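A single protein chain has been removed from this complex, and every other one stays in its place.
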Amino acid sequence: MPWRACWYGASPAELRGQVPNSVPPSTSHQVSLWRRLTDWGATGFAILAAILVLVPLLAIFIYLVIKGVGSINWAFLTQTPKPPGEVGGGMANGIIGTGLILAVASVIGVPLGIGSGIYLAEYGRNRFGDIIRFTADVLNGVPSIVIGITVYSLIVVRQKHFSAFSGGVALGIMMIPTVARATEEMLLMVPNIIREAAYGLGIPRWRTTLSITLRSASAGVITGCMLAFARVAGETAPLLFTAFGNQFWNLKLNQPTAALSLQVFTYAISPYDDWHKQAWAGALILIVLIVVAVAAVRIVTARGTLKGA
Amino acid sequence: MSDSVDPMNTPEPIEPLPKPVTSIPSLGKVEPLRSAPKSTILQKIRQSNPASSRIPDEIFRWIILLSAVSVFAIVVLVVWELVDKSRLSLHQFGLHFFYGHDWDPVNDSFGAMPFIYGTLVSSFLALLLAVPLSIGVAVYITEMCPQGLRAIISFLVELLAAIPSVIYGLWGIFVLAPLLRDYVQPFLQKTLGWTGFFGGPMYGLGMLAAGIILAIMVVPVIASITREVMSAVPQNQREAVLALGATRWEMIRVGVLRNARIGIVGGVILGLGRALGETMAVTMVIGNRPEVAKSLFAPGYTMASVIANEFSEATGDMYLSALVEIGLALFIVTLIVNALARLLVWSITGGTARPSA
Partner (left out) sequence: MGVGIEVRGLNAWYGKNQSLNSIDMSVPANHVTAVIGPSGCGKSTFVRCLNRMHETIPEARAEGSVKVGEMDVYGDGSDPVEVRRRIGMVFQKPNPFPTMSIFDNVAAGLKLNGFRNRKQLNELVERSLKLAALWDEVKDLLHKKSGASLSGGQQQRLCIARALAVEPEVLLMDEPASALDPISTSKIEELIFQLKQHYTVVIVTHNMQQAARVAELTGFFLMGSLIEYDKTEKIFTTPADKRTEDYVTGRFG
């Protein structure tokens, strides 16, 4: 095939003479030392970064165990706090209180979250659904203290007292976006064929969604719920002026209630040594609770990442 | 059949097919289903009037819609309460609120500058530390890590995100702060004291501690998004760079990071959003003094911290209103930052990735 003059206007022979003597890119046949060093350096930095990031993780867990284990005893787990300054007492009311508040939170967060997730997946593949989706992401990003302010203003002020209920509402609100997102994702993964099979059998839409689609997605939805649960279990800021904390036992929803995270906070910033020790113990229990929840999730569903936690 | 069809080499005409058999003689006629048992599920479904499921369907739809709308309602309520309860302060101080230095509850005079300064400085310090570390970890996990280690390390990095803020604070007070006070701060003062950022008394607690703790908390956010956008870069880009004769780092730099840079920026901004709103850990280590100081060793105060510390003890409507106004400002800033971040990340991953906030 003859070369075409219109392409580069010169024959290969002419071309060879046309371009000035270009120096080959590497005059030596070796990759330059600088390039080797940067490659090496970058690898080293990446490894260093991984180590530096994991060191605090390790340190936190080690300190929690070392400093916390010693203070966990039967008294700690069964008694309420002693007056400030006195040695002894425990965080039993905080453990129970946390349970109470989280129960309220779950009652609010899980149904609303799953409901929103169902809406987004089954009915909301449209403009309005996009708005809701965006709103859920906005809610996810609202600082927890701001949620606290809102619930204080909406509930605590009106009721004129702090309460476990308001604390639960605050945490429940924080659970909703995580649960909704997980539910939506899981429902979208259920193939349409299954829904169609159900419709074809004459099963009404509401039944299909609940008994069939949601059931297929249940593992992932449960994961989402437990991740949301784990996330809010450790929250302190929204409880500061909703549940407020309590030195004594409280099982009533309309009274200020102790929570583990609040107690850890209060004890940690106090000037008392004994309380510092108890703070570590409380923190250890808190983290054990969370890790157990997350581990249970992983075992039950054998899934990958902790998105949303 | 069109005339242009030319059957290949068929000399014989095609015989028309015989009429299709409509009944198979040996089986006899098929009886209609009259004698089937009455209580099969199939029958029940066939019998049920489709219209009768309309009402439950509608009810269900409304319930579901209500839950979805509740999300919207909650956000509206948040905005409403914030604006409503800060009205007093907004009216009284106007824009002066945001650059006034004076936080004086006794005299009902409120200027939020120290808190804005504290929030911004602690967050940017956190980013300064977290961004190189996060990208480094992400590069390590995605491009350099041996296959077996990958799952473990990425799990551990995400575990960092699961630790509650108050526990970071606890660790910060009793482990990090003494470390800073006894080793790191003297060292920094000796070597870099001339810059003016490392002067003054060394308490351990202060802006530096807050920045470090925030950095640790923000790394998992930035790292996970960076990993996601790096994985989204197609393999052929990496190969294209390698084939030109590039070292591994050069391949990562030109073939991956360069393509993913918009998403990485999005991840960094999301990390910023997280840092801005972080409350407990910062409150516990920052020293809680409303001052603007150049030195990183000095105590500071952030917007979230002042609300956390003073809200439940706020006497007086103006005091409370000022605090709520700070909350409103915090809300607006995090809203903008988070929206920007999501926009950037979605532009890379095509709207499918949902970054953890």
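Letters A and B name the chains as they come in the text, with residue numbers starting at 1 for each one.
Everything below uses one rule, namely that contacts are C-beta pairs under 8 Å (C-beta built on N, C-alpha and C of every residue); 3 or more make two chains touch, one makes a residue touch a chain.
All values reported here derive from a predicted model rather than from experimental measurement.
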Selected residue (touches chain absent from view) among B:E81, B:E228 or B:E250: B:E250
Residue ranges of chain A at the interface with the undisplayed chain: 1, 3-4, 6-8, 12, 15, 19-20, 22-26, 29-32, 34-35
Residues of chain B (touch criterion as defined above) contacting the omitted chain: 147, 234, 236-237, 239-247, 250, 254-255, 258-259, 261
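Everything below uses one rule, namely that only the chains that are shown with their structure count from here on.
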Whole-Å separation of chain centres (CA-atom averages), chain A against chain B: 9
Chain A partner contacts - residues on chain B that touch it in the complex: 45-46, 48, 50, 53, 56-57, 59-61, 63-72, 74-75, 77-78, 81-82, 84-85, 132-137, 139-141, 143-145, 153-171, 173-175, 216, 219, 223-224, 245, 247-250, 252-253, 273, 276-280, 284, 304, 307-308, 311-312, 323-324, 327, 330-331, 334-335, 338-339, 342, 354, 356-357
Residues of chain A that touch chain B when the two form their complex: 31, 35-36, 38-39, 41-43, 45-50, 52-54, 56-57, 59-60, 63-64, 67, 111-116, 118-120, 122-124, 129, 131-132, 135-150, 152-154, 173, 176-177, 180-181, 185, 201-207, 209-210, 230-231, 233-237, 240-241, 244, 261, 264-265, 268-269, 276, 279-280, 283, 286-287, 290-291, 294, 305-309
